[in-house]
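Note that this complex is displayed minus one protein chain, with the remaining chains in position.
By written order: A, B and C. Residues from 1 in each chain.
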């Protein structure tokens, strides 16, 4: 299941639905990204490229499944305005063994961070600013080359 | 929160309670281990050393928090008889950034696998057998040295 | 005729998310040169191409890519999803 949506979602509900949908998995890993309450931050605004986002994420999920033998992988990503503490996105990955489930989830996160067409803008008490891509995210992606 | 229990638990409920308990976290990682339905497997029986299990896991959680700057880490582990498909255990880790949340959860899993006083016995259609420790689990643990 | 779309600060700097362009450009780089000549806002948006990424028909590519029969070219900053 891949969803790019403005509506909030319940991470526990998704985790349970993901678990229930698996067969043969011994390991389930989830990652959830949350709007971190840094000093002065009011919230995030997330923009995306609707015609490209879903196909790009589908490609990443396909690559992760093939590379790590994942049994399944789900991605949910929100766009629009999010308040501090809200869940931005979630990845779930299942595999027979834990190593592949962890690696698959990390691989997906690295690709989503730097290759999915989404952009974050911070709304702060002192103004707004687009979030700069981090060198560390690009380096994190390189380790899968 | 650390719990060693025979009762089943709802992983989505734990994931939501963990998320709600965090403050300042940008990244939440959960791992859930499930009884994999290998051919001939009826279920697992998990034995543990009650006087040692909780303090041993507390030490691991303390080490993970210190090493990766985790904001929080929860461990729930079941013992007793589990059927195929049941959740054996769950780890949740939170950190400001994803790298530490992933590493903290993997570190905890490696230690729980090989250093927490728990033992799995397989009940199979053709008999019972204690699960052998895997060399790969010991090697996985060594990477944190 | 090609559709050009912009996201994030490129969209804000140019003042539009989408425009139709009549062009003979054969590569992305040639299209960028034409777009930069439209007005100072476009010029500013493309002033430092190290901060600009491009997708042709919704597939990430680079500035040397041919446009061929492309219908939609998108320009945006490095992604910050996740």
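Keep in mind that, in the parts below, a contact is a pair of C-beta atoms (placed from the backbone, for glycine too) under 8 Å apart; a residue touches a chain by one contact, two chains touch by 3 or more.
Quantities reported herein were computed from a predicted structural model and do not represent experimental measurements.
Under the touch definition stated at the start, the shown chains contacted by the missing one in the entire complex are B. The chain not shown here is touched by just one of B:20, B:52 or B:142, and that residue is B:52. Think of the hidden chain as still there; on chain B it touches residues 33, 46-49, 51-52, 55-56, 77, 88-89, 109, 112-121, 130-133, 138.
By definition in this document, only the chains that are shown with their structure count from here on.
The chains in contact with chain B as well as with chain C are A. The chain with its C-alpha centre at the largest distance from the centre of chain C is B. The centroid of the Cα atoms in chain A and the matching centroid in chain B are 23 Å apart. Within chain A, the positions touching two or more other chains are listed as 33, 109. Counting only residues that touch two or more partner chains, chain C has 82.
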